[in-house]
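Omission of a single protein chain aside, the complex is shown with its protein chains in their original locations.
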Amino acid sequence: MTFLSLDHANRIIAAALTRGQELGLKPLTVAVLDPGGHLIALQRQDSSSNLRPGIATGKASGALALGVSSRKIGEMAADRPSFVGALGTIAPAGIVPSAGGVIVVDADGRVIGAVGVTGDVADNDELCALAGIAAAGLTAQA
Amino acid sequence: MTFLSLDHANRIIAAALTRGQELGLKPLTVAVLDPGGHLIALQRQDSSSNLRPGIATGKASGALALGVSSRKIGEMAADRPSFVGALGTIAPAGIVPSAGGVIVVDADGRVIGAVGVTGDVADNDELCALAGIAAAGLTAQA
Amino acid sequence: MTFLSLDHANRIIAAALTRGQELGLKPLTVAVLDPGGHLIALQRQDSSSNLRPGIATGKASGALALGVSSRKIGEMAADRPSFVGALGTIAPAGIVPSAGGVIVVDADGRVIGAVGVTGDVADNDELCALAGIAAAGLTAQA
Partner (left out) sequence: MTFLSLDHANRIIAAALTRGQELGLKPLTVAVLDPGGHLIALQRQDSSSNLRPGIATGKASGALALGVSSRKIGEMAADRPSFVGALGTIAPAGIVPSAGGVIVVDADGRVIGAVGVTGDVADNDELCALAGIAAAGLTAQA
């Protein structure tokens, strides 16, 4: 089982922010969490608004809470809004049902953490999360 | 009044997990609560994600909170989403409006506890809850 | 890195409860948590009161939160009550500063989970946690 270290987390964030810059996105906030939903590292770019750390964390921790990406949670929320809303009240860091929260797995498919990105439109946030994970030599959950 | 003992709870969980295995379901989490909504026993299978204990508990405690199965609460939530959402914020363990939370009654129809199952689709979760209750020689609330 | 499976957790609980019975202790509640502080399994013996699941969980999750046993947190609380009290308000599952919460480590000393026991006096609770961990072939953090 690979361990998601602080060094990994810093590389994920640096690459995600670089990707955002290449794509000309708005200021981003990127959070990297351990499998239990606890922060390893977070960076919020200048002018990214003040709930962004909570949103980035909530995308990633929601993904870990339910075992699927926050994109899939967004689809669940479209179908079953009351169910997903109810889960938000029992998850200490909330559940943000919008793309940009991606689970990181090891070579055996075991969960080793998650990345959450927010600041631009959700599809772009997710692109940056994926770029960060790839740049650190890690794998996003399929 | 029959008492829902730890021995009952362990038998309920074992039978619910066995039923899940027979049906080829995803990893499950099963919680058994006393009539006050407090845990008697819980088991989370390997690879069941980290909010599953909260979801299983919230299905069962929601059922006890309102006196009906979490399936019926799901129907209420479809009709009256704001009402069910509001209840979730005043229920310490939340209210999860999705099938799989089933009240257990004694021979006189008195509530002696509840079972909550999560991990697969809600209908399958409920099948496992019912199988567990039956295997322990107890009765699900009609 | 060893993984603390449901099978491990069930063996820990069974052995902890057996040890309690051998010692003639009061009814116990035993919780086993993953490294992120999320329940894997819990059992509350008949007549163990209704906050016991929260206490068992809070001993174990507090240990994981601070990286030391709940016995050491109890010593910290005697010296610095306001500090430990303040931490309780920011830990979702609370921090219970009393012996009986023990971290489980793998062969390399890495945290793989924690056990919390409550119901008798704290020293006895801890004996049962340690007995459970040993019976499952695992190691308590020194």
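Letters are used for the chains, namely A, B and C, taken in the order the chains are written, and counting of residues starts over at 1 for each.
Just so it is clear, contacts are C-beta pairs under 8 Å (C-beta built on N, C-alpha and C of every residue); 3 or more make two chains touch, one makes a residue touch a chain.
Being a predicted model, the structure only gives us computed values, none of them experimental.
Considering the complete complex, the chain that is not shown touches A, C.
For the options C:G36, C:G54 or C:G74, the residue in contact with the chain missing from this view is C:G36. Listed by residue number, the positions of chain A touching the unshown chain are 3, 5-6, 9-10, 34, 36, 38-46, 50-51, 53. Listed here are the chain C residues that touch the chain not shown: 35-37, 64-67, 80-83, 85-87, 89-91, 95, 111.
In the analysis below, only the chains that are shown with their structure count from here on.
For the pair chain B and chain C, the distance between C-alpha centroids works out to 25 Å.
A straight line joining the Cα centres of chain A and chain B is 30 Å long. Shared interface positions of chain A, defined as residues touching 2 or more other chains, are 35-37.
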